[in-house]
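As you look at this complex, bear in mind that one protein chain is not there, while each of the others sits in place.
Letters are used for the chains, namely A, B and C, taken in the order the chains are written, and counting of residues starts over at 1 for each.
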Amino acid sequence: MQTLVNFAYLAAAVLFILGMKRMNSPATARSGNQLSSVGMLIAVVATLLQGEILAPWMMVAGVALGGAIGALLATRVQMTSMPEMVAALNGFGGGASVLVATAEVARYVDAGDEGLAGAAFARHGLEPLGAMTVVTVLLSVLIGAVTFSGSFVAFGKLNGRVPGRPLAFPGMRALTVLLALAGLAAIAYPLAALGDTRFDAGPLWLAAWVLLGLALVLGVLLVIPIGGADMPVVVSLLNSYSGLAAASTGFVLRNYALIVSGALVGASGLILTKIMCEAMNRSLLNVLLGGFGTGGGETAAPGPGGTAVAGTVRSTSPEDAAVLLAYADRVVIVPGYGLAVAQAQHTVRELADQLQGRGVQVSYAIHPVAGRMPGHMNVLLAEANVPYDQLFEMDEINDQFDRTDVALVIGANDVVNPAARNDASSPIYGMPILNVDHAKNVIVMKRSMAAGYAGVENELFYLPNNQMLFGDAKKSLERLVSEVKAL
Amino acid sequence: MQTLVNFAYLAAAVLFILGMKRMNSPATARSGNQLSSVGMLIAVVATLLQGEILAPWMMVAGVALGGAIGALLATRVQMTSMPEMVAALNGFGGGASVLVATAEVARYVDAGDEGLAGAAFARHGLEPLGAMTVVTVLLSVLIGAVTFSGSFVAFGKLNGRVPGRPLAFPGMRALTVLLALAGLAAIAYPLAALGDTRFDAGPLWLAAWVLLGLALVLGVLLVIPIGGADMPVVVSLLNSYSGLAAASTGFVLRNYALIVSGALVGASGLILTKIMCEAMNRSLLNVLLGGFGTGGGETAAPGPGGTAVAGTVRSTSPEDAAVLLAYADRVVIVPGYGLAVAQAQHTVRELADQLQGRGVQVSYAIHPVAGRMPGHMNVLLAEANVPYDQLFEMDEINDQFDRTDVALVIGANDVVNPAARNDASSPIYGMPILNVDHAKNVIVMKRSMAAGYAGVENELFYLPNNQMLFGDAKKSLERLVSEVKAL
Amino acid sequence: MLETLVIVFVLASFVGFEVISKVPATLHTPLMSGSNAISGITIVGALVVAGMVDSPWARWLGFAALVLATINVVGGYLVTDRMLQMFRKKEPPRPAAPVSGDGRR
Partner (left out) sequence: MLETLVIVFVLASFVGFEVISKVPATLHTPLMSGSNAISGITIVGALVVAGMVDSPWARWLGFAALVLATINVVGGYLVTDRMLQMFRKKEPPRPAAPVSGDGRR
């Protein structure tokens, strides 16, 4: 039976892998996700068939309750709130790992209560406590709890319930280190106690609760000093942790489904985190030490690293901009975080339709870190039904700006800042950017001259081929659409 | 101890994987191979530390003997004989798997000789015979033996000791099927005998020897009907088999090192085979059913599928060709199997140096299946120290022929045959080719008007922008070099 | 036993690394939520452990684990599906080519 179940787990793991592989193209991604969910179903059904599960009513109730909550959350959430949603779900996953590990400890305690001997343990289907069990149970608790509290802090920062700015107090870092050391001690204590008896789970029990408390605080302390806008990186890292938590629970239960899936998620989260950091041209350490992103796109003062930029700024009107766009041959639209803030994805699509109706070639240039999470712009534009063959990645389109009549920058800032190419003293120096300044004309749509996420001024705004169209992106776009229609 | 050894095996497997990953760029490939060999060393040393190995002198002798033979073969072999070499090494690997499996069967026989009971088996460290042991041992024998004899037939075909043309006799296919069925029976027999006693290895022993005989013949029958020029595909497939043989030996010995490495090799061999078949625009089945390639580049009569090509052929002299080349701006060299036959890699490099010295831009266009094994041309040209940044793959360079003054085709034929694009009735129709016919001038260097590997006529030779430079590639190139120098 | 678990863990990590590094940036957000759903595999752990505990309060621990893990799984897959549903390739009224054909693969 156990053999059959393990083969079912293998089948589930294979489906997870195949599902992830299908994520490498938008055309197959959806079926990949479905494949993956079938894998999950197989894993669950196989576990149920194994028998010996929770009282049936309790199980049904648990799944029904969890399923209902999950479905509700998933259908209610706004597309723009995806990062929060992932953070919250991640927190639940971490919490589940903690609870499973604690319940496993409870089994040892129960067995120990019946008598500190092998017989009682055997009755409960347990072996005497070993170093591997102790370490993996406590790791599950530690990682799971850090994931849990960290994810919910990130959730709060992302939806504004926790201040987005980096929060810190004197001695915070010292406290963090202290807590981490205490956590190590909490793991060492029951290990040392193993020497006396391998049947008394008391020390393990104590250690688990202490560690749980420590880890919950630690999760908060680790995430709170990081700026709100860096949260996507944090969420991706916490996602990796939740995989590791699942894997270490798998080590506790000697369950291959958990180990394989946990490792898959752990590795994929890590890779994603790395890709995001690289695209922002920052190290993971720099992100984690915090103090960089100041909050979800709030107007930030030019940072100290920004060079003072001199020059004049040309401002334009929707009427003039409409004429420029309507009579262009080639327009490239560059969306950024402001498009998400203004929720202007549908309006931009409408503008593109109008222009295409007039024979203008329109394409979209998507910077890998435009917005606040990887692929943010793709998801937004996909929501507005922009066909994805009109979207071009940075490398594909960067050579083309030379031959572009108008680059229409909508709520993007850092990702089009030429300082990243020119100014070695800029904090974003070295980050690959979209070369909109090479286009014949640039129109930048934003509300003010304020800096973007990185807090540096943008010399693009002062270039002679640039014009600013001030105002909320959605309102300005609506004006543009009606002006183009009227032409 | 076993745990430590298993961790060493894991380390070895990780090194194999990292080594293979480094194979994705010529710059890191060599260090990757070294990493992989360190992994092998770790696996061997860990096994030795496990104790219980062969009498030391025997072991030292075995490794010394095998190492000496291996080193001798590796240093003596010509670069152009690589496919043979790989085929032979592959055969040795398959043979080793068979021997290991047979020795394992011998252990069961020895134990059974002492008494058909659990005690005798336990004394030998064996469990009673189970279905898994029987099946995996016999699979090792079967796959290993097919690999062994198949590889040596391929070896013979590649170096000409066995006729390269597809060999067949009436009823051969029926015989093959019969042998395969007999093999299945040989696996079923000891499985059925398990019902009587799980301690008598007699049936297994008998089955192993019968299967060994059958499989050796089967290996020959499977490879002999395949044309000599298809051997690289066969070798790659047999490589995959040798991995599977190692993996099934791993199942017999419950040894993770063997299973992981065997699976790696099995999968990689399969992928390579698939890539090669796709590049030749043929299915694996079509290759295995045989009768296509007629032999290593021997002059073949135009095949039945070839359209009769009419037109005149212009022939040129080394003097004229030298002038054309020396005064060109851009020359693309297209090497093919004939370059390998003529061993002209150094001479072609010399010509390129001369031309570059005169300011001509020279690049090499490498078709994925030019030559007789994947990457054949790359290895040859690398031997002649052609920097690999002058080599361009088909997709990279195909657009460029329009702007090329002279395409110099050296001993290539099928890979530049426009029939693959134009003539739906041609056997090579659909194979991607190098569009040399788009160049202003084409010079084809070969010895005659004979067809290439696929046996079809080449309409390129009749195009108005084409000139033939007849003669052995090396001799003609030497003439060209001296003519260019003299200019 | 331990080493087997570790071997499986290491190999699965390699698979994860290799597979994910091929996913284009476009799909990183759905990928994140999709792999998040996979980490809800803890649901299996919750089921297993809940079947083995004896004291009633430990059962409630298992129950809570089950609820949380199910939220993670169901929510994760549904939200990913919602996102991916939007990635449709359709024939636009007038195909907008990039500003020039060159330089594209």
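Points worth noting:
Just so we're on the same page, a residue touches a chain if its C-beta (ideal position, glycine included) is under 8 Å from a C-beta of that chain, and two chains touch if they have at least 3 such contacts.
Remember, it's a predicted structure, so these values are computed and weren't measured experimentally.
Although one chain is not drawn, the whole complex shows that of B:Ala43, B:Ala154, B:Leu211 or B:Leu408 it is B:Ala43 that touches it. Within the full complex, the residue among B:Gly156, B:Pro368, B:Gly411 or B:Pro427 touching the omitted chain is B:Pro368.
Of the candidate positions B:Val162, B:Ala193, B:Ala247 or B:Ala342, contact with the unshown chain belongs to B:Ala247. Which of B:Ser283, B:Ser317 or B:Gln356 touches the hidden chain is settled by the complete complex: it is B:Gln356.
The set of subunit C residues touching the chain not shown comprises 4, 7-8, 11-12, 14-15, 18-19, 102-103, 105. Contacts to the hidden chain, counted on subunit A, fall at residues 3, 6-7, 9-10, 13-14, 17, 256, 260, 395.
Here is the rule we go by: only the chains that are shown with their structure count from here on.
As a whole-number value, the distance joining the C-alpha centres of subunit A and subunit B reads 45 Å. Averaging C-alpha coordinates per chain places the centre of subunit A 12 Å away from that of subunit C. The distance from the centre of subunit B to the centre of subunit C, each centre being the mean of the chain's C-alpha atoms, comes to 38 Å. Looking at subunit A, no residue sits in touch with two or more other chains. Residue positions of subunit C touching 2 or more other chains, listed in rising order: 2, 10, 14.
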